[in-house]
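Note that one protein chain of the assembly has been removed; the remaining protein chains are unaltered in position.
Coming up: chain A.
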Amino acid sequence: MNLYQPMPMRVERVINETSDLTLKSFELTFENKTDQKAFFEKYNPGQFCQFSVFGKGEAPFGIASAAWEGPFVRFTVQNVGSLTQTIHNLQPGDLVGVRGPLGNGFPLDKLKGRNLVIIGGGCAFSTLYALTKHIMYKEHRKDYGQLTIVYGARNSGLCLYKADIESWYDRSDMVIHQAIDVPEEGWDHHVGYVPDVVKKVAPAPKNTSAIVCGPPIMTKFTLPILSELGFPPKEIYTSLEKRMKCGVGKCGRCNIGSKYVCKDGPVFTLAELNDLPQDI
């Protein structure tokens, strides 16, 4: 087995997610059935892949789809650099390289039987979307308690997965709170920053785990709020991002102390992060 060998995958569908066109989702399908089988045997929401376009390089992206949605794998990519620009130019039918799933993902077994509050901001919502889709699946839903989602974006145009999330308001087995930073005409959900919304709507910490993923500034201010509300550090999960090359704990660059975000993470509890040097 070669750790660095990308699987060939084909772009099946490209979805423009946001009004400013900086975020697109890509649904990829496997060229080889054996790759597909190996992928779904291992895949767990919260994991990521190394996405390659030869000539531009390779970078890590969180997986934004649940296994049951497959056989495709979805990535939501923000156009910020040369590789992501190239990814944004991909068309259905194009061939790309993908390695993964990599990293630990969310600890589904530990979360079973618990209430969950899932808190996301901006494009970091992608792996949380995969987690939510996983939990909402009819055969999985009974394994978890109450489900509360808090999702914030700068404005309504930047909200991801709009149509799907809109449909969550109709479900009786979950509560969804969406927030934008400043008021907009026609917006009848929350207005304000995610930490403030969390303070208002978070469920009681008893038998509840919180999963937080967002831009660093959002995470930084949300974690203390959760602690204030009484969530113990080992029941607060967050997913980190770092520059990565290998994605498998060899190339050295994504370390925080002796842990590698690619291999030991990207999902860590606040308790684990508190034990690491502040090199984030």
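Simple rule for what comes next: a contact is a pair of C-beta atoms (placed from the backbone, for glycine too) under 8 Å apart; a residue touches a chain by one contact, two chains touch by 3 or more; residues count from 1.
One rule holds for everything that comes next: contacts and distances are computed from a predicted model.
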item: Which of "3-oxoacyl-[acyl-carrier-protein] synthase 3", "PH regulation protein F", "4Fe-4S dicluster protein" or "Membrane protein" matches, in UniProt, the chain that is not displayed; value: "4Fe-4S dicluster protein"
item: Residue of A:37, A:171, A:234 or A:253 in touch with the missing chain, whole complex considered; value: A:253
item: Residue numbers in chain A that touch the chain omitted from display; value: 1-6, 8, 52, 54-59, 80-81, 84, 95-97, 216, 241-243, 245-246, 248-253, 255-258, 277-280
